[in-house]
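In what follows, a single structure is set out as structure tokens and then discussed.
All protein chains of the complex are present and in place, except for one that has been dropped.
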Amino acid sequence: MLLRHTPKEVAERSGVTINPAKTCQPVGAMYAALGVHGCLPHSHGSQGCCSYHRSALTRHYKEPIMAGTSSFTEGSCVFGGQANLMQAISNMFTIYDPDLIAVHTTCLSETIGDDIPQVIKKAHDDKKIPEGKKVIYCNTPSYVGSHVTGFSNMVAGIVKGLVEKTGEPKDQVNIIPGWVEPSDMRELKGIAKEMGVKTVLFPDTSDVVDTPQTGKFSMYPDGGTTQEELATAGDSIKTLALGAWASEDGAKQLDIKCKVPFETLDLPIGISATDRFIEALAGAAKVDVPESFVADRGRLVDVIGDMTQYLHGKKVAIFGDPDQLIPMVEFMLDMDMIPTHVISGTPGKKFTAKILELCAEKAPDVNVKNGAQADLFLLHQWIKNEPVDLLIGNTYGKYIARDEDIPFVRMGFPILDRVGHSYFPTVGYKGGIRIVEKFLSAIMDRQDRDSTDIKMELVM
Amino acid sequence: MLLRHTPKEVAERSGVTINPAKTCQPVGAMYAALGVHGCLPHSHGSQGCCSYHRSALTRHYKEPIMAGTSSFTEGSCVFGGQANLMQAISNMFTIYDPDLIAVHTTCLSETIGDDIPQVIKKAHDDKKIPEGKKVIYCNTPSYVGSHVTGFSNMVAGIVKGLVEKTGEPKDQVNIIPGWVEPSDMRELKGIAKEMGVKTVLFPDTSDVVDTPQTGKFSMYPDGGTTQEELATAGDSIKTLALGAWASEDGAKQLDIKCKVPFETLDLPIGISATDRFIEALAGAAKVDVPESFVADRGRLVDVIGDMTQYLHGKKVAIFGDPDQLIPMVEFMLDMDMIPTHVISGTPGKKFTAKILELCAEKAPDVNVKNGAQADLFLLHQWIKNEPVDLLIGNTYGKYIARDEDIPFVRMGFPILDRVGHSYFPTVGYKGGIRIVEKFLSAIMDRQDRDSTDIKMELVM
Amino acid sequence: MSEKINLPDPEKIKEEILAKYPPKVARKRAKSMVVVDKNLDQEVQSNVRTIPGIITQRGCCYAGCKGVVLGPTRDIVNLVHGPIGCSFYAWLTRRNQTDPDENGEGGENYIPYCFSTDMQDDNIVFGGEKKLKQAIQEVYDIFKPKAIGVFSTCPVGLIGDDVHAASREMKEKFGDCNVFGFSCEGYKGVSQSAGHHIANNQLFRHVIGNDDTKPEGEYNVNLLGEYNIGGDAFEIDRIFKLCGINIISTMSGNSSMTGFERAHTADLNLIMCHRSINYVAEMMETKYGIPWFKVNFIGAEATAKSMRKIGQYFGDEALIAKIEEVIAAEMPSIEALAAAAKKKTDGKLAMMFVGGSRAHHYQELFSELGMTTVSAGYEFAHRDDYEGRKVLPTIKVDADSRNIESLTIEKDAELYNPRKNEVELEDLEKNGLEFSEYKGMKSDMADQSLIVDDISHWEADKLIEFYKPDIFCAGIKEKYVVQKMGIPLKQLHSYDYGGPYAGFEGAKNFYTDIERMLDTSIWKKIKAPWLDKAQADECICAEYVA
Partner (left out) sequence: MSEKINLPDPEKIKEEILAKYPPKVARKRAKSMVVVDKNLDQEVQSNVRTIPGIITQRGCCYAGCKGVVLGPTRDIVNLVHGPIGCSFYAWLTRRNQTDPDENGEGGENYIPYCFSTDMQDDNIVFGGEKKLKQAIQEVYDIFKPKAIGVFSTCPVGLIGDDVHAASREMKEKFGDCNVFGFSCEGYKGVSQSAGHHIANNQLFRHVIGNDDTKPEGEYNVNLLGEYNIGGDAFEIDRIFKLCGINIISTMSGNSSMTGFERAHTADLNLIMCHRSINYVAEMMETKYGIPWFKVNFIGAEATAKSMRKIGQYFGDEALIAKIEEVIAAEMPSIEALAAAAKKKTDGKLAMMFVGGSRAHHYQELFSELGMTTVSAGYEFAHRDDYEGRKVLPTIKVDADSRNIESLTIEKDAELYNPRKNEVELEDLEKNGLEFSEYKGMKSDMADQSLIVDDISHWEADKLIEFYKPDIFCAGIKEKYVVQKMGIPLKQLHSYDYGGPYAGFEGAKNFYTDIERMLDTSIWKKIKAPWLDKAQADECICAEYVA
């Protein structure tokens, strides 16, 4: 057993978190910043934060993840981090020549109380920021929220720092995709294009963290939302914020700053959530939904209908981030699967209420918890008390899946031991087929494995 | 053990084929015919043939597969099948109103010696064929070649029956995709579109055997190459025949009939074969290859480079059809995998020579056989004598994989126990990433399974 | 139960359907579509040629012989003489489960294998007997099986290969291997049915009676026409064992040649699938004096009834008591499950078009779920399967049937031994045990329900649009056609890879599966929300416009 000390009996905890289902803000801010073209993220704190975040993103994407750090020392703690940040900004522009730098803070600089805008202003006044270059920022105290909060804060930082309003309206829709894979962002752009809707999608990590092997390392890959695009986002018809946790705040800021109305939607994962996204996008842009969407949607419905017997009634434990879990739970219910245990380390009262509401009819006994002590240790204990047929989550779920011998499908962040997530989308109808294929192969591989010779099936 | 009577010792056989790696011609002709819009395939023989072929295609696609049969009786054998075919043609047009009927023969009608063109002519003269409707045909004696041959013959039948030359050249390229999945045909069209090349791709089963669930059954789905398109194929610049076995003959016929020059290429599976296809297509249409192809290609190279340690030196046994096996073997060699056993039931001298040529440098000890007695019984015996790390083939490979405990990746026809093949392409660079993902998850799942607790890896 | 719903009158839709056909076709098909009137003797035209081009469910003679009857037996190598396809398509596709180790580890099992002579053009031109004999020799050398069956495919008959001579020659050569052939060319007869008959004949000729070893059990029976799809025979076997009844052979499910060879030592033949196996039963009665009656293990009530009939036949109080005890133990959980399922299934409509007996048997299970079968039909039945054996004398043998050999059997000089004498039989008959009888499907169908034999694709589509059933039962070729209309289809050949559905456990599995199928959320998600109402209403329909 890998997790040999996990007891079946659940004990109330208020002090210790064991095997977390979240990490801290800055990594989310770093990932979001990579979604702006020519941007070099910067971690204002100790070296370790930057090193850890770069490593985590690198292992998940198997791609270069570049970022700077203020390399705090004991001295910086005493005198504040201004000098370090000033020097870092100047060095990064001199040596690495980014279009812009996106600064996020850490628990250290937040505890010290460094005033980032003031430092940036000083850097500006001291000509540390070359002509036409920019420094944007957000506050990401690690002791608030989770990695998702950090992503959301940097999205807001992008809005505050880069979005403008000329007053001359543009026939385009802003899409904030939330913390999804580059493949998903690529797919969302494809959907909009197929619908004939011009969009500004940000942040956009496609062609940034899924770059080709060309024999050349590009510090600033082709992808990322350009500042030019972002500058026009203030003139858009509307903003679609995908995911209340990762995207809503950015959309709010855009509304406040540029009076662009916004609508918050679930991530378009599965049939129902994608339906709502397609209708909202078509509605916002006042276009008809092309026939091709009926076909793509119908293919997803078709494959579920064909294979429903393998999905129906299967009990599932899932952990991850709220914006993913909500549409995933809805999708599973649409497939007559039974969400049994749902865990997210990310806080937010709305979450459990939403899950319970979704499950009320078909899975009233669902266990759900998020925020403090909503961790994999608890999930594992729940599973020991109420076994499941399928476990869904990031790579850390592998240890539970192995100990309890449960089929396991990798979804979420981080995925450290497989590839594919950055190349094949899970959003949209086509993404739904990928999810169904993953579920089915996990479930059917298990049937093949556990079947006796006598009961072995050729046709399934 | 499922295959408990398979001995390790290989004995020469010339009489019996055991666990074939092929089936007979008509099913291929039926599949090819489905790739013409509004076409109703017809099996000229006993009822069983049609029933078996429809069942096999239905199980592979989990989709309606419609076709008629001449329902031979003992009487038909004595007096010939003309009356049955005449009646069938008349009934099908009356009841099912197809645009055209594609007749293929069987071992029975071939042995009897029915003269199909003569029957069709009579049907025409007797007004059994309504205005503007067509009947095309091909001969598919089950005792010659294999299912691939049948596909090839119907492609030639389509050319003979539907392709015309107006003499006024068209700036377009014909693509004969060979026996691939609808997802592949869709992808090939997408590639050409992205390259800005107008193509006539036939047959085209996309939107025919991967149709959406809309609450309505359409006997003639939206897909399939239209007769209008086919009529212009004689005016195209060139024909690219993908796969010498399934596509070359059709291309030859097109050259003979309309003087459209052709080039035979491997199926664009993997890096090298796709490179050749991309260059050939761009060359034929005299266009430059867009940047996006460099990116797609680079992503495939990138993921292989990132994960090479899990692929390098892995011994593989693969069975299937020549047109797939040749580029698959080349692709595996590009990934430093070791093709160890290669089997195809489809005859054709060129095959073994080609495989040996490809493997000469990196896998000189490869076992390869095709044609008579090149069956799964032999493959299984080879594996018992020289074990492998991975088995690739259709669903029947599952029995060997289970008995020998080998990771198994499903490719080829038929796949009766999983879904996905009809939705996700394996051709082109993106298709290559899917193949790599499938290989890696099979290999890495096995590592996770077989690893001790001590050696269990979080990051891979 | 099925009475409680008033069925719509199908006469109009029948006319509509026929109207589309050319006159001659319409006239012929009309005779195969019968609106049930229980008060009338109605002829259901069946076992006649399928009209070319009509799109039928039917398969061929070979499929019935090799695929259905011989396929499920594990200790015989079934070698198909012909081009590769015929053998390939019959390879593991029928889900006949078998337990080769039931009598100890390491038993023979050739079911996962596919054997073919893979005829090539030169074999067609110059004859294939040489290759056939070579193949038989190789099979013998590699596997040393106790038996090899050789199956003729279409071209074999035409080119004049003599599979029987070849088999005889090799059998003599080997001495320890029973090699015999089947002239089951695909074009024989009008459906799989011809193949069943041919298979019955050869089993009787070459296998049954080869081993006179006395049976060990007290109540010894053969179970005929049970193919152990999804493990049905395992479940029936379980029940028999509980009751202390000994099955000598099952034809053919989880079956072995050893069992067949001793089949004639049983004291009773139980017939499940009347269509495919009644010939053997008839011949065994004539030759050995073993009575047979029809049983049905599809449905909990039917299973109980069938068990009671067996008890009645043997007339042993202990046995009868044991049977009642077993039934009493099984029923409560079944009734509980049925009651639960009914919440979803009661009053729902079913249609079924399949096989030669399943379309009848499964009406039992549906009625246990409170569901009504509004229309049903067989794929390869004869009139007696619809109308009952009483019509046998009146069935005229047409050209297609005439060509199917019918063996003439006589009492066996030594082994003939009537298990019951005239008086006993009469008594039993008086007490309701009907020997050598099958009443047919129609007897169990509601008035105004529609029987359609050898239904065509066109007919099925129109009837679905008419009845809008809640579930449709057929085979793999129909499955996705029907489901595209948003109606779940239950495969009754393969059980959709579920089962068993026979016996008591089987009934429970079926209840659960049907409840699930009628309660599948995805069917409610078919319509894209942005589509207007009009389009939505088109649902449940088939479209033929190219």
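Order of writing sets the chain letters: A, B and C. Residues in each chain are counted from 1.
To be clear about the criterion, contacts are C-beta pairs under 8 Å (C-beta built on N, C-alpha and C of every residue); 3 or more make two chains touch, one makes a residue touch a chain.
Everything quoted here is computed from the prediction, not taken from an experiment.
K.L.:
Which displayed chains make contact with the chain that has been left out?
P.N.:
When the entire complex is considered, the left-out chain reaches A, B.
K.L.:
Taking the full complex into account, find the residue in B:V173, B:M335, B:L379 or B:I415 that is in contact with the omitted chain.
P.N.:
The single option touching the absent chain is B:M335.
K.L.:
Return the single residue from B:L265, B:A282, B:A374 or B:I443 that touches the missing chain.
P.N.:
B:A282
K.L.:
Of the listed residues A:Q118, A:T166 or A:S218, which contacts the missing chain in the full complex?
P.N.:
Hidden-chain contact among the options goes to A:S218.
K.L.:
With the missing chain put back, one of A:L34, A:I89, A:L254 or A:L390 would touch it. Which one?
P.N.:
A:I89
K.L.:
Please output the residues of chain A touching the missing chain, sorted low to high.
P.N.:
2-5, 7, 11, 13-20, 22-27, 37-38, 42, 45-49, 51-56, 58-59, 62-77, 84-85, 87-92, 94-99, 106-108, 111-112, 141-144, 146, 211, 213-220, 345, 372, 377, 396, 399
K.L.:
Tell me where the left-out chain touches chain B, residue by residue.
P.N.:
Chain B touches the missing chain through residues 271-272, 275, 278-279, 282, 289, 293-294, 297-298, 301-302, 304-306, 308-309, 312-313, 333-336, 362, 454-455, 457-460.
Assume only the chains that are shown with their structure count from here on.
K.L.:
In terms of Cα-based centroids, which chain occupies the most central position?
P.N.:
B
K.L.:
Which interface, named by its two chains, has the most contact pairs?
P.N.:
Chain pair with the maximum contact count: B-C.
K.L.:
Round to the nearest whole Å and give the separation of the Cα centres of chain B and chain C.
P.N.:
34
K.L.:
Report, in whole Å, the distance between the mean C-alpha point of chain A and the mean C-alpha point of chain B.
P.N.:
39
K.L.:
So which stretches of chain C touch two or more other chains?
P.N.:
In chain C, residues 92-93, 480, 483-484, 526 touch at least two other chains, as defined above.
K.L.:
Give the residues of chain B that touch two or more other chains, as numbers and ranges in rising order.
P.N.:
2, 59, 62, 211, 213-214, 396, 399
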